[in-house]
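A protein chain is absent from this complex, but the other protein chains hold their places.
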Amino acid sequence: MALDDTKKTREFKVVGTRPDRPDGIDKVTGRARFGADMVAPGMLTGRILRSPHAHARIVRIDTSKAEALSGVKAVVTRADFGEVPEDVADVLDNCMAGDKALYDGHAVAAVAASSPAVARKALKLIEVEYEVLPHVTDVDAAIKPDAPVLHEGRQQETVPEGLSQNVIARSEFGHGDIEAGLKQADRVVGRTYRTAATHQGYIEPHACLATMGSDGRADLWVCTQGHYMVRNTCAAILGMEQGQLRVTASEIGGGFGGKTVVFLEPVALMLAKKAGRPVKMVMSRSEVLRATGPTSSTSIDVKIGMTKDGRITAGFAELRYQGGAYPGSPVDMGAMSGFAPYDLENVKTVGWDVVANRPKAAAYRAPGAPMAAFAIESAIDEAAKGFGLDPLEVRLMNGADEGTKASYGPTYPAIGLKATLEAAKSHPHWSAPLGENQGRGVACGFWFNFGGDTCVSLNITPDGTVTVSEGNPDIGGSRASMTMMAAEELGIPYDQVRTIIADTGSLGQNEVTDGSRVTFAVGLATIKAAEAAKTEMCRRAAMVWGIDEEAVEWEDGAARPAGPNAGKFPPMTLKEIAAIASNTGGPIAGHHEVNAEGAGVSFATHMVDVELDRDTGSTKILRYTVFQDAGKAVHPSYVEGQFQGGAVQGIGWALNEEYIYGDDGILQNAGFLDYRIPVASDLPMIDTVILEIPNPGHPYGVRGVGETSIVPPLAAIANAVSEAAGVRMTQLPMSPPRVLAGLQGKASA
Amino acid sequence: MRYEAPRRLEDAVSLLAGQDGAHVLAGGTDLLVKLRSEMIEPEMIVDIKRIEGMREIAAEDGGWRIGAAVSGAEMGEHAGLVADWPGVVEAAGLIGSTQIQGRATLAGNLCNASPAADSVPAMVAAGARVRIAGPNGMRDLDVIDVPQKPGKTALERGEFIASVWLPARGERSGDCYLRFIPRTEMDIAVVGCGISLSLDAGDRVTAARVSLGAVGPKVMLVEEAAEAITRRVLDEAALSDLAAACSAAATPIDDKRGTIDFRRHVAGVLARRAAVIAAKRAKGETA
Partner (left out) sequence: MSQLHVTTKINGDETEFLCEAEDTLLDVLRDRLGLTGTKEGCGTGDCGACSVAVDGRLVCSCLMLGAEAEGRDIATIEGMATGDQLHPLQQKFIEMAALQCGICTPGILVAAQSLLERNPDPSEEEVRYWLAGNLCRCTGYDKIIRAVMETAADMRRAS
């Protein structure tokens, strides 16, 4: 769907500037209300009892002693939930175990009590009889035919004979002839890469406050990336109609994909129902790490065939991802995205979705892509270096462009990959000298970006203030961007517009805040809603002037006669039209509902310098530059912020973050002490270069940016460390013991 | 659970002696974590911060007596202490974050009896002693004799540490504490090394104490390492011998923070580096 190009080439007045965000004052004063900041009269504390076993049959649960404890108002187990539709069956089982506990931390029961202390005591009084079963946490071990099996009968037909039932599905993408392509190569790099599971690491634990009346109508306050998703999922699980449950999104303290699913919410609602009182539930940090949605750990085989002048003749990857205890790892997205930056005649990826006794994986910023990029970009780097070729030149030579058939199927319209590579080449970072024990690495990355269901309602008050009601929680500053786009479209000052996140009673349906979709899709709907409002305001002006609607146009915040023949009327500003709205038919609004298509893909190139301490294997990040295509940067500061945030999450993933399970299947590092995310002193400034190759599918050319930024860092850093160490790193995280072992020539790094 | 904040030493002692499951609270940075995770369920918390002298740093016999409730941050702001024992001060200043240092104490770090405690190798290298208050009066103990095994100290029922004493520094002497952690801050030491040494006019080591943390069930004083450098100038050969002695003496385990091999190796690396810095400080050079 090609939109009007004149919008993209015009001079923007608001879009592209850097105004203060509307929620800024609330957030710097502590006034903003997050998930755990809400209270209700008579509120109870809800707490969850969790399995201490990685895999166990739940033989019997006796809650009688807990129920008898003074102060306990409700106890819930799986028995309280009825049959649910198939598409939420796994979600329910994850929120409250049925006949098996499938991972350390799996919820098995819950209580609501008059205080946290009573709730803690009550949990201790719940008696659970477990039959402990053998467990498996490693992805390659879970595939073996003799591995302990989590689910019977879930394996899809795509999976060949002879593999464990833990292997759920096999997928394949690509085109051409790999074998022929490899034969054309002057050299083939073939390696296996492994990555550990990581967590999104949002600083705000999950929290919600549920209230249910005896009439079955309920209210939920929750920190989430999608309150409409919460409404729909909880309604399905509790057997309610969606209209009976009103969900209000609090401010959200980080999500990165981990809050696009529910964990506490159905349980809180069930407790509130049974207790007849509001129930507040807040996870501890240890619960967040044990029992929400980390990424997959992976094992990936890659083969790259390259000629001595740098042409990739074949690209192959086989990816094995464990998605935790239920089917649905993001292996397909890894398999589709890994080779996306390249124009290849022969490319093939095979993806395996595997289950293991770990918490169910949830999305983490470009789900599935960073691991695939780590493997593929490392192999390309090794092949290029093997011929003494410049890694940026090799990527330019093989880079995708407009008209390239992507490895995952579609043909690209205008894209920005080569622009990011050219920008990288000509940047001073690329030519800065390196010292002893220092190395430089580059890598490319890609994300699809999505559209999805979106509703926006734009309303004008009698004094001419504009309110934009949209349905996507603001995780990165999106309210500012919507405000800017509405102001731009209406031709009025930024301060005259206010954007709010409407509860589920106010709009029909909105896809979650994911897929880097909000600035694109909600922005597009905001622009369309503004257009609708302008049309209506022009109609009112026409009414006042007694001329035809078609003879009125909107410019610079006012309705004007279109052309000299329409009549000599002074322009009517938005404020003036708003003031007479009642007299000209009623209040003025514009709205737009769409399943947005036309999201533009976003490419990036990352460049990083590292320094190794050869005696300890420690890696220091010296310098980092992000080059990424944003299509059109609505608010450049927030685009930069996405680039920097994604890069730093990638740094943590590359160097230190990992889920550590013991042989007993128990998570050993369920806290911020030993699950090590980057701290301020670990990092330099993260420099950013925004490229703008407009997306044909958005009125202003906007592309999503939030996810691509986490895709290149794992490989860029691995390439830099490999360069500095003189040893190819194939396993993440590149923690000091691993790097040291590589330097000492021990076990493969 | 009861909370008491006595103002007199004797009252603190009777409270601790008279109640099963009574715990001392100074900075609380270990105690509250254990409380929250239900690792302990105290009957009573005895807050010692309001007892006279607990928050003071006083000169004594050429050295320094540090009250048990003095925080790492306060130590870092005390010019005299920093000048004499920069290694001990920097060790205390490495515990956790700025916020943790605003509360954490030497005594608390010691009594937590973690093999990886940051301040302990530095205190051991310095030859620090603690003064313990108890039902039988006051007694002094060398720091190294306080931890017995992970989570257990030599303190008897009703006893608590009232102060830590650092000896006089002496001429041409310096100390240093280094640790290895995967990030730059916030981690528990994978290996810790505290060295205190004295040099003669020819820069030969006349006395040395070398202490390792996180490579055994308790902090260790490695006499072989001290011998390896005594009466020598700290050249490459001496440092090599020092490193080898430390690596050999280390008895680490494999755990989520490090492997045996890695810890042994890094023990040697840190000892080298700490000795070089301690020597610079001994010579009055800025490290």
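For this structure, a couple of remarks:
For clarity, chains are labelled A and B in written order, and residue numbers in each chain start from 1.
FYI, a residue touches a chain if its C-beta (ideal position, glycine included) is under 8 Å from a C-beta of that chain, and two chains touch if they have at least 3 such contacts.
Predicted model only: the values in this text are computed from it and were never measured.
Considering the intact complex, the chain excluded from display touches A, B. Contact with the chain not shown here comes from a single listed residue; of A:Arg21, A:Lys418 or A:Arg560, that residue is A:Arg21. Considering A:Asp104, A:Glu251 or A:Glu658, the position touching the chain not shown turns out to be A:Glu251 (whole complex).
For the chain left out of this panel, the touching residue among B:Leu9, B:Ile100, B:Leu141 or B:Ile260 is B:Ile100.
Against the chain not displayed here, chain B makes contact via residues 1-3, 5, 25, 27-29, 32-33, 35-37, 45, 47, 49, 71, 73, 96-100, 102-103, 184-186.
Seen from chain A, the chain kept out of the figure touches residues 18, 20-21, 23-34, 36-37, 39, 117, 200-205, 251-256, 282, 284-285, 475-477, 635, 637-638, 640-641, 644-645, 647-649, 671-673, 677-681, 683, 685-686.
One rule holds in what follows: only the chains that are shown with their structure count from here on.
A separation of 44 Å divides the Cα centre of chain A from that of chain B. Across the interface of their complex, chain A is touched by residues 37-38, 180, 182-188, 256-259, 261-262, 265-266, 269 of chain B.
The touching residues of chain A, counted against chain B in their complex, run 120, 286, 615-618, 655-656, 660, 668-669, 673-674, 676, 678-679, 681-682, 735-737, 740.
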